[in-house]
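Provided herewith is a single structure, encoded as structure tokens, for subsequent inquiry.
What follows is subunit A.
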Amino acid sequence: MSNHQQHPKANEKIRRFPKAFVWAHAINGIAFFALYITALPMYTEFFDWLYPVLGGPAGARLLHRIFAVIFITPTFILLIFSPKFFFKWMKELITWKKRDLEFFSEFVKELFGFNFKHVKQTFFNAGEKINSVIQILCAILVIVSGFTMWFPGFFPRAIVQWGYVLHNVGFGLGIAVIVGHVYLSVVHKHSRPGYSGVVTGKVPAWWAKGHYTEWYDEEVKKGNFPDLDDPKHKKGA
Partner candidate 1 sequence: MTNHWNDLQYTDCALIIGGNPAENHPISFRWLTKAKEKGGKIVSVDPRFTRTSAMADHYAPLRSGTDIPFIGGMIKYAIENNLIHKEYVAKYTNASFIVKESYKFEDGLFTGYDEAKRAYDKTQWAWETTEDGKPVKDETLEHPRSVFQLMKKHYSRYDVDTVTSVTGTPKEDYLKVCEMFCSTGKVGKSGTIMYAMGATQHTVGTQNVRSYAMLQLLLGNIGLPGGGINAMRGESNVQGSTDFALLFDNLPGYLGMTKAIPEHATLKAHLEKETPKSGYWSNKPKFIVSLLKAWYGPNATADNEFGYQFLPKGNKNYSHINLFNAMYKGELEGAFLFGTNPVVGGPNAGKEKEALGNLKWMVAVDLWETESSAFWQKEAGSDPAKINTEVFLLPACSSYEKEGSVSNSSRWMQYRWQAIKPVGESKADLEIMHELMTKIKALYKNESTPAAKQVNAVHWNYGEGKEIDIDLVCKEINGYDVNTGKQINGFGNLKDDGSTCSGNWIYCGFYPEEGKNLAQRRDSKDTGMSMYLNWSFAWPMNRRIIYNRAAADPSGKPWSKEKAVIWWDAAQNKWAGYDVPDFVATKKPTDPGFTDPFIMIADGVAGLYAPTLNDGPFPEHYEPYESPIPNAFSSQEINPAITLFDGDFNKRGFKVDYPIVATTYRVSEHWQSGTMTRNQEWLSELVPYMYVEMSEELAKEKGINNKDEIIVSSARGEVKAYAMVTKRFKPHTVKGKKIHQIGMPWHFGYKGIATGDTANRLTPHIGDANTMIPEYKAFLCDVRRAD
Partner candidate 2 sequence: MATEYVKLVDVTKCDGCRACMVACKNWNDLPAEPEEFSGTVQSHKKTTADTWNVLQYIEHENGKGDLEYLFRHSSCFHCTDAACEKVCPENAISYSKFGTVVIDHDKCVGCGYCVQNCPFEVISLKEYKDKNGKEYKLSQKCTMCTDRLEEGLQPACVTTCHTNALEFGNKDEMLAKAEKRLSEIKGKFPNANIYNPKGVGGTHTIYVLTEKPSVYGLPENPKVPTSAVVWKDYAQPIGKMMIGATTMAVVGAFITNNIISKRIKGKEDGGEGHE
């Protein structure tokens, strides 16, 4: 755990995510849970009591399809309003280095509250990358198989039949990862500060530096962020 001097600008909020991403993420998240809830009674009989709430099976189906369409829109929002960010994100996802692996052992410690050290990370840490990758894969699975389920008449039966399985797998995997993702962002004390990042797009500078050192330092070089390592500040602290 770093135990550095508090920099005066340490609590200053710096922009981590563009507005488009904030919107995209919010829409995506809301749609995901809406999809989850509208499909729950179909997934297991235990939740059949949801049907009356959702307007019967037909209502649930309709809502599910509406949210399915909404669920797809974030990609386009990003592509249209912030393609730069989108490609950066993609680039991050395919860039894997040794430190990404180191991250995981430390992450487990962090997760359960043990002592850990920050492995220097770029814009996304390896955990986030894994989250993104899995979520994207799951989303593709769920969307593609969802299409076959929605329009079974346009696909060979075998595709539709496997569609059910893949929808299930995609969703099952997705929800499992999401539970962790939500926990970390909303509850877990170390990553919690990042939560504001997906709400306002801004995070505290100190937190960003701690979690995404390489990225932060790069932005500092570009003059975008305050240099928290500036010795004169250190002194004055």
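Selection rule: all candidates are chains of the complex that A comes from, given by their letters.
Rule of thumb we're sticking to: a contact is a pair of C-beta atoms (placed from the backbone, for glycine too) under 8 Å apart; a residue touches a chain by one contact, two chains touch by 3 or more; residues count from 1.
All figures in this text were calculated on a predicted structure; none of them were measured in a lab.
When the candidates 1 or 2 are screened for touch with subunit A in this complex, the one that qualifies is 2. Subunit A contributes residues 1, 3, 41-45, 48, 51, 56-58, 60-61, 111-114, 149, 152, 157-158, 160-162, 164-165, 168-169, 171-173, 175-177, 179-180, 183, 187-190, 193, 204, 206-207, 210 to its touches with candidate 2 in the complex.
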